[in-house]
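Yeah, one chain of the complex is gone here, protein chain that is, but the others are all in their spots.
By written order: A and B. Residues from 1 in each chain.
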Amino acid sequence: MAGEKRITLEIFRYNPEDGGEPFFQSYEVEYLNHWVVLDAINWIKDEIDGTIAHRWTCRMGVCGSCGMMVNGEPKLSCHSLLRDYAPGPVRVEPLQHFPVEKDLMIDKSGFMERLAEVKPYIIRDDVNDTGNGEYLQTPAQIAAYHEHSMCINCMLCYAGCPVMSLEPAFLGPAALALGQRYNLDSRDKGQAERVDAMSGDEGLWGCTFVGECSVVCPKHVDPAGAIQKGKIAAAKQWYANFIKPKGAKK
Amino acid sequence: MNPPYTPPPAGPAWFLQRKNWLLFMIRELTSAVIALYLVFFLVFLARFGGGAWVFEEFLALLTHPLSMAGHALAFAAAVWHSVSWFNTSAQVMPIRIGTWRMPGVATIIITGYAPWLIISALVFWAALP
Partner (left out) sequence: MAETFEHDVVVVGGGGAGLRAAIAVAERNPELSVALLSKVYPMRSHTVTAEGGAAGVIKSNDDLETHCYDTVSGADWLADQDAVEILVNDAPRQLIQLEHWGCPWSRERDGSVAVRSFGGMKNQRTWYAADKSGFHMLHTLFQTTLKYPTITRYDEHYAAKLLIEDGRCGGVAALDLRTGSMRAITANSVILATGGAGYVFAFTTNGAIKTGDGMALAYRAGVPLKDMEFVQYHPTGLPGTGILITEAARGEGGIMLNRHGRRYLQDYDLGQPLEVTDPRHPQNRMMELGPRDRLSQAFHYEREKGNTFKMEEFEDVDAVHLDIRHLGEKRIDERLPFVRELCRDYQGIDPVHEPIPVRPVVHYTMGGIDTDIDGRTALPGLYAAGECACVSVNGANRLGSNSLVEILVFGERAANTATEEAGELKRPNPDALRTQAKDEAKRIQQTLLNGANANGGVRPAHVRNKLRKVMEAGCGIFRDAGTIQTACDALAELSEQAARMTLDDHGGAYNTQLINALEITGMLEVASAMAHSAHARTESRGSHQRTDYPERDDAQFLKHTLAYRQEAAAPRIDWKDVTITRWPPGERTYGR
């Protein structure tokens, strides 16, 4: 590849099959002006070292596959221009706070389980009854949850959240924001069913509001905001239950 | 096949890893300073009932350079704590009218700085002879 400039990538390597410890391997890359970090990794894999394992698919910032630590920051590698890191070197590591399966590939199974825990779907009895047309939802009602529905599941927020390393059972920003997205959706009636998963110490109250999740989020989902709103709602509910006599409410 | 590699757990100095984690930690620690000040204030109130000579003694203590420094620190901590919380209000309590969302700066001013200034002014007005 006829490039214009050179830069060195230091890539985190770990192979579960060779019994060795992780290490960093350096590769020199000639790159074009519009190349992103992912382009460089793909070029290395294609031309120099096919043993590197990393995830990617859309290379347009929407599939959420290619999150990694670039010079210590959680980034979508398809979204990080190489020239911004000149003259280098660029250190590329798997996302922080996850077990590493191989090289830049992290274990996502825990994340997938967390997503399921918050019941991220519309809960109401007539959900499969399409005969009466759409549920009405005004633009203002959409605005109440819309930003929280923009999550691409890239998990950068988990890498940015220190609670994830201090309390590994924490549901984490993306999952809580997703639960909150459905709680705030005017079509949903399932808030009560999400309370158990979301309101425990490993849920909303595990969040200490560092706020870094919203800073590193590439899609402006604002998980920190979602979680704080969730805390307020949960606290209000608690007071309401406290004040109301027992058995008065359903 | 080996299990996945698990990075070493975060040590006690975990908050030094990232700038925003450190800022968070400072915000949290400022509350300790404020708590200390409140203890001091409670002691002051308790002693106040002891009569005029106790009050004189306490005044002397208050004007001691160490005490002055402590109060300055507590004031700085309180300001920092307030400011860092005000700045989150746009996230916690976004103000919406229809689909329009108030810009973050405006939300922060309306929910934080403006009431702060007003209340401070009232306190000054009430406290001044």
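The working rule: contacts are C-beta pairs under 8 Å (C-beta built on N, C-alpha and C of every residue); 3 or more make two chains touch, one makes a residue touch a chain.
These numbers were taken from a predicted model, which means no experiment stands behind them.
Taking the complete complex into account, the chain left out of view touches A, B. Across A:R13, A:K75, A:K102 or A:R194, the single residue that touches the chain missing here is A:K102.
Within the whole complex, the absent chain has one touching residue among A:E28, A:D49 or A:D196, and that is A:D49.
Residues of chain B in contact with the chain left out of this view: 1. Think of the hidden chain as still there; on chain A it touches residues 15-18, 33-34, 45-47, 49-51, 53-65, 79, 101-103, 105, 108, 112, 115-116, 119-122, 126-130, 133-139, 141-142, 145-146, 149-153, 178, 182, 185, 187-188.
Heads up, the rule we're going with is that only the chains that are shown with their structure count from here on.
Contact residues of chain A toward chain B in the complex are 14, 16-17, 19, 22, 72, 96-97, 99-101, 107, 139-140, 142-144, 160, 162, 165-166, 208-212, 214-215, 222, 224-225, 228-229, 232. Listing the residues of chain B that touch chain A in their complex gives 1-7, 9-10, 14-15, 17-18, 20-21, 24, 28, 88, 91-94, 96, 98-99, 101.
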